[in-house]
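Every protein chain of the complex appears in place save one, which is left out.
Coming up: chain A.
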Amino acid sequence: MSRPNLYFVIVGTRDNPLYEAEFGPIARGEVAKKDDLRHMNQFVVHAALDAVDELVWGTQAMYLKVVDRFNEWFVSAFVTPGGVRFMLLHDTPNTDGIRNFFLECYELYIKVLMNPFTEINAPIVSGAFDQRVRAHARKWL
């Protein structure tokens, strides 16, 4: 079974990216043909932020499920109480797996935030964080 292609990004309160990662064949460069579309990931996710901004006021849930679509791509979003948005671009629907993945990432994000040296809205460069996120992506997605 082929692994789905995924693009994950954490967006800060000022619409600035804090962390981004790609999983699946695209990330390993196995899909040479699609390589030229990689830059589209950022466009699609960025466009979906508008949809998120509208949706957040209609619900109190943190997990917003699929917020936007672009061709065969879905964008799922998760909003923390502090206004940080987790966005995931994926090409296969998988609501529960993504929910769990977001929750795990949320916990990791809080742990990073708890470090008093962490500046608010600063990019997360921790290697350990990156490893954990990738491990959770393998587990849930």
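FYI, a residue touches a chain if its C-beta (ideal position, glycine included) is under 8 Å from a C-beta of that chain, and two chains touch if they have at least 3 such contacts; residues count from 1.
The rule we apply is simple: contacts and distances are computed from a predicted model.
Enquirer: Quick one: find the hidden chain's UniProt protein name among "Ribosome biogenesis regulatory protein", "Trafficking protein particle complex subunit 31", "Nuclear transport factor 2" or "NTF2-like protein".
Expert: Of the names offered in "Ribosome biogenesis regulatory protein", "Trafficking protein particle complex subunit 31", "Nuclear transport factor 2" or "NTF2-like protein", the absent chain's UniProt record gives "Trafficking protein particle complex subunit 31".
Enquirer: Given that one chain is not shown, which residue among A:15, A:50 or A:107 touches it?
Expert: Of the listed residues, the one touching the omitted chain is A:107.
Enquirer: Kindly note down the residues of chain A that lie in touch with the hidden chain.
Expert: 13, 56-57, 59-62, 79-83, 106-117, 120, 126, 128-129, 132
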